[in-house]
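Next up is a structure, given as structure tokens.
Left out: one protein chain. Kept in place: all the others.
Right, chain A next:
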Amino acid sequence: MTLLDIQALSVAFPTRRQTFVAVDNADLNVEPGEIHGLVGESGAGKSTIGAAVMGLLERPGRITDGTISLQGDAISGLDRAAMQALRGQRISMIFQDPLTSLNPLFTVREQLTETISTHLDVTDAEANQRAIDLLTRVGIPEPELRIDQYPHQFSGGMRQRVVIALALCSEPEVIIADEPTTALDVSIQAQILDLIKELARERQVGVILITHDMGVIADTTDRVTVMYQGEVVESGPTAQVMGDPKHEYTQSLIAAVPRPTVKMHRFPQVSYGGRETAFAIEDLARNWDKPQVDRAKPLYQIEGLTKRFLKKGSLIPSQRQFMTAVDRVSFDVMQGEVFGIVGESGSGKSTIARMIAGLYRSDGGSIRFDGQETHTLGDDYRRQIQMIFQDPYSSLNPRMRVDQIIAEPAKHHGILAGQALKDRVDELLDRVGLGKEAGLKFAHEFSGGQRQRISIARALATQPRFLICDEPTSALDVSIQAQILNILKDLQEHLNLTMLFISHDLPVVRQMCDRVMVMRNGQLVELQETEALFAKPQQPYTQELLSLMPRLDALKAAPSV
């Protein structure tokens, strides 16, 4: 019998303006021991399905049609009390952020035993034993010792293991994992996914794995369901869907995933739904004072760069404690190149970018721009550099109109004023494919990808020589990521820009960068030409990082562009 059977499910969120249909007529079923992937871009309705199964739909959302049945019993019409008994007992959930899904005020033992004794009829001693067994099973070393620790004493990966142990407390039949590895580094992501795979096999648990990451789907799942704007567009065994996608949307989605193996000139874009908007770089290049570029000469010479953050303050200088975020790093950035920095979270890559941008003051070493110390240059230097930030939702001031946002840098540096400034803003808006009417709106009226275009327009307003991109696409969907990366590539080529590109995503780095620097714990691990680094990594850490890249061999080969 099918373990979890969802038939013709529709979920709607009535608001005062209109009713938003989040899930429309979706079918999905999960067998025991199977991992069923649910993939789609943000807003596709995948998390809503998970919440509907758990009975955790946020008001005013409700199931308008269809049935959800567990082992043949319908659960979609149950009242709150019955649902609560079911939840945690027969169905449990693993959330995205292990930091917020554990209660910071209770030890792991308290959280585990409480869950166990709520759902199972056991004595305290048995509950304790079971808790330790579970921790052992999810791979936490020295469980007897660590069980009495608080969540903050565990690292991110270990915390997510605890969350998984918590989900297993009551021997559930179905686990819903909503983006379980999105908040984790690649090295930990692989371990967690392996653990989920093992547990599913071993305990015959059905798992719904919700993710936007095609690599995770290809590596982990048995079957996959692809969603687009609330509708299921394709469903089937993973190898079949990934290798030979039938639906046009799936095809373009798979094509848009950056490949780790081959270098391509441009990123293939998701064409489905007709949302491709042109970006006319060539026109922009025509009236642009292109800097002369000599690729043999360095634009930046960075030596012994160090940054320490205060960990524990004190009045007495000798009592202060510091955390070294960047430790004596030296490198050059050549004129006209795209220089990549790769590393896991906390490796110091963003700190370096912020020191170059002048947002942080360095605690040692020097940054030379065209041979001169940057901190002696002031506004003259700032005019020549610009930055594109990671989060398009916080990098634009919500209370300023888009045209004001874009005009601000040029206005501040006194490059343009009055009508000339207005013309420049209109031109930039046209060039990034938004049209000049967009200038009169506010940032919240745009989607993530459009906001990132506004960010790019702002960065270009002063005609900079150097552009810092700090994880410019990690908050975006795969299809939009391709658009933004193509824009950045074009910019770099046509406008002779030098670029610092920071990312944790190795396939993207491979496509974008000329040279790559690998960082770990604030130190430089390896600095190489991109192709050489990917072909023959010298350092063990680089080799490990490369081995953890998602294996996309199963995916249909991308059409060459």
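Some notes on this structure:
Keep in mind that, in the parts below, a contact is a pair of C-beta atoms (placed from the backbone, for glycine too) under 8 Å apart; a residue touches a chain by one contact, two chains touch by 3 or more; residues count from 1.
Just so we're on the same page, contacts and distances are computed from a predicted model.
Missing chain, UniProt protein name: "Dipeptide transport system permease protein DppC", from among "Carbon-monoxide dehydrogenase small subunit", "Nucleoside ABC transporter membrane protein", "Dipeptide transport system permease protein DppC" or "Universal stress protein".
Of the candidate positions A:S235, A:S252 or A:Q390, contact with the unshown chain belongs to A:Q390. Across the entire complex, the residue among A:T462, A:Q528 or A:T542 in touch with the chain not shown is A:T462. Of the listed positions A:I63, A:L120 or A:A357, the one in contact with the omitted chain in the full complex is A:A357.
Not every partner is drawn; the one left out touches chain A at residues 16, 354, 357-359, 378-379, 382-383, 385-387, 389-391, 394-400, 408-409, 412-413, 458, 462.
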